[in-house]
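Below you will find the structure I want to go over with you.
Here the complex is missing one protein chain, while the rest keep their positions.
== chain A ==
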Amino acid sequence: MMTATMSNIVRMPVAIRMAFADRRARLWGVGTVLIGLVFYLLILPATDTGGAIGLVSLQFLTFGEAVLAVVMAVLLGLTMALGIYGLRQGGSAASGGSVLGAIVAVLPTLLCCSPVLPLAVAAIASVLPAAGALGLPVQGFVATHEALLYGTAIALMVWGLYGNARRALQCVC
């Protein structure tokens, strides 16, 4: 099992090359990278603007956030290309890890400092009054654990990429 996993990891570049040799998979992959990059570049610095996204958030973009945006966009693009390739070869796409990763990646922006969480908690609290006290501690936790959340997001995306690479390799076999 361990040997097979290692073998799949070593052969991931082969799977990516195969996927990018397919025109449609390449188009989807590159498109996803470009769209993902623009979105992440706008969204990641929005923790500094209380959730305001656009040119205003872009002004607060740091070097670290730009690197994160590139990494996450590339991971999503590769997963998409491999998924499309797998589908075209008659296999199945498994994007669970990437989906979770992409969701976790936008949590800090959505939850820290912007009113999204207070509004959600207020809605819940209208039914369950005790839940009303949870909003701010959750915001505080998200704001002080951004690195952990981004790390988790990237790990989940890598997991999704690995799953799709494995399936693409199986399609060839």
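Here is the rule we use: contacts are C-beta pairs under 8 Å (C-beta built on N, C-alpha and C of every residue); 3 or more make two chains touch, one makes a residue touch a chain; residues count from 1.
Convention: contacts and distances are computed from a predicted model.
One chain of the assembly is not displayed; among "Heme exporter protein C", "Redoxin domain-containing protein", "Aspartyl/glutamyl-tRNA(Asn/Gln) amidotransferase subunit C" or "Carbohydrate ABC transporter permease", its UniProt protein name is "Redoxin domain-containing protein". Note on the undisplayed chain: of the listed residues A:Val14, A:Val30, A:Ile53 or A:Ile154, the one touching it is A:Ile53.
Among the residues A:Ala25, A:Leu42, A:Leu75 or A:Leu161, only A:Leu42 touches the chain that is left out of the figure. For the options A:Met6, A:Val67 or A:Ala143, the residue in contact with the chain missing from this view is A:Ala143.
For chain A, the residues touching the chain absent from view are 32, 35-36, 39-40, 42-43, 46-54, 56-57, 60, 76, 79-80, 83, 87, 92-95, 98-99, 102-103, 106, 109-110, 112-116, 118-119, 133, 135-137, 139-141, 143-144, 146.
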